[in-house]
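Missing here: one protein chain of the complex. Every other protein chain is in place.
The chains carry the letters A and B, assigned in the order they are written, with residues numbered from 1 in each.
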Amino acid sequence: MEEKIRLFLKRKFGDAVLGEDNFRGDQSFFISAESLFPICEALQDSGELDIKFLADITAVDWQGHESAKDGRFEVVYNLYSLSHCYRFFLRVRLPESNPSVSSLTDLWAGANWMEREVYDMFGITFEGHPDLTRILTPDGFEGHPLRKDFSITYEQPMFNWNKDNPPEVIK
Amino acid sequence: MSEVRTLNLNMGPQHPSTHGVLRVALELDGETVVKAKPVIGYLHTGVEKTMESKLYHKALPLTDRMDYLAPMSNNLGYCLAVEKLMGIEVPEKVKWVRACLAELTRVNSHLVWVGTHGLDLGAMSMFLYAFRDRETILDIYEACGGQRMMTSYFRIGGLAKDIPKDFDKRVRHIIKEVRKGLIDYEKLLTENEIFIKRTKGVAVISAEDAINYSLSGPMLRGSGIKHDLRKANPYSGYENFDFEIPIGKNGDAYDRYKLRLEEIRQSFRICEQILDGMPEGPFRAHVPGVVLPPKEDVLHKIESMIFHFKIITEGFKAPVGSVYQAIESPKGEIGFYITGDGTNTPRRVRVRPPAFVNLASLPKLVEGGLFADVVCAIGSIDIILGEVDR
Partner (left out) sequence: MGLEEKIPDSIMLTTLDKMVNWSRKRSMWPLGFGLACCAIEMMSTFAPHFDLARFGMEVTRPSPRQADLMIIAGRVSRKMAPVVRTLYEQMPNPKWVLAMGACACSGGVFNNYAVVQGVDRIVPVDIYVPGCPPRPEQLIDGILKLYKEVEKDSLKVHSEKLGRKLG
């Protein structure tokens, strides 16, 4: 299965596949941001590969790590084939300034909330998303909690008990 | 022509049948739902961020508090993911005990679901019966982990302590009691005219849409897709057990109800197989420096104590790389995506929340239907807000 997907990607999108990795049996392909949508579209229509299930979208913030030189953010797409029971990952690296990638909501309706969550937590924008708003944090929240430079105990002054006297941030 | 106006109605966050603090902004035309927009985040706890700031061992108790009706499933998913990251192989006995408790957790979760779903639809007594039977399962949690709900009984590389001596007897007692209870539930709901009217043909989702919305668990199987991670990608010894995957036909709330009851029966089948063939052996893998040594050794052996101290204070260093381990929780596919970066805390812990993804399909389920069916649709998804919001 792994071989088939590799061939499929190589044949159709030779240059777009930047590399691959197999860690503890989890196969992943590194692809460029602009080729994400066409690759996913092709995979969805790939017939016998039967990759129709988008299990998850998430992101990793590599700030402060040596691999951040390829781009600070890594968006991870978790794809699954129901008939072959096979899972693999597509990874897209995004730069620190203006991280943005095209939205998959046109292909999978389930991508809607997953992308909103990534936007809320990391501040990565998804172009073409119908309703890219915060989903978990309250309205008027500042910052993106899962970024590494966001302090975990940060208390945003939102209520009158800490509005005038904002608490100290412990780094 | 008079103007047609719709009514905006806010359901929640404090509403008796939203199973917590879900808010649904509804747009109604008379009794028909035109638009529904779930608003979540009222229980956002920052679990992922907190886990990223902790050592691998110490992040474990947080997993209980996400899907608090299925604590063992969450523990299992997290432990398996870290074991995969560290390349630890656990003893056979641990796998079987974990599978047994994960199945009991499934029963626990489904019992609460049946109870509260019945309560939502007006069958008050269902709640009383389901909670009566659930107490038997909580008893075994307490016997194993010392806590009724947040057990944290599994550890990375094994179990917190050995199973109690009367484990076999206790599990068989649960199976007997709940099987008896199942007959009651069937009598109360399955043939109940009102229940059938409220659930049949309500909150329908087709197989195609189910895949498109990335649904998993009973939501996916209710639409007729035979997919269960226990069979598809077996983990924790599930390849040894013989069980069926129940599926629905119409993808409505009634099918999902039938399916969940059938899953309880299948879980008991697995439990019985586990009890009959429970292997002997240690309850924790022996991997110095990564897996905590058993408490007995810590008290009596100096090197175990040193390892224990080192693991608790410094933790262990994980390799650079990402692993994903998904298991079939009662709600669907719960997956842990853990990225190690060479330090003793994870770079990223992502929980793929089944209820969050399933809840995203709520507009699809209720739009065009009647207002009263919204309650039934929310109930039939089986959401746990702790896990939706994390």
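Quick notes on this structure:
Following the convention adopted for this analysis, a contact is a pair of C-beta atoms (placed from the backbone, for glycine too) under 8 Å apart; a residue touches a chain by one contact, two chains touch by 3 or more.
Predicted, not measured: the structure shown is a model, and the values here were computed from it.
Shown as candidates are B:9, B:150, B:306 or B:370; the residue that touches the absent chain is B:150. When the omitted chain is restored, the residue from B:69, B:144, B:259 or B:287 that touches it is B:69. Residue positions on chain B in contact with the hidden chain: 13-16, 20-21, 41-47, 49-50, 61-62, 65, 68-69, 112, 127-128, 131-132, 134-135, 138, 148-150, 385-386, 389, in rising order. The missing chain lies against chain A, touching residues 137-138, 145, 150-156, 158-159, 161.
The rule is simple: only the chains that are shown with their structure count from here on.
Averaging Cα coordinates per chain places chain A and chain B 24 Å apart.
Against chain A, the residues of chain B that register as touching in their complex are 40-41, 44, 46, 48-50, 52-53, 84-85, 87, 209, 211-216, 225, 227, 232-233, 320-324, 326, 333, 335, 337, 339, 341, 347-348, 350, 352, 356-357, 359-361, 364, 389-390. On chain A, the positions that touch chain B within their shared complex are 21, 23-26, 28, 52-56, 58, 60-62, 65, 67, 76, 78, 82, 85, 87, 89, 108-114, 117, 121, 134-138, 145-146, 150, 152.
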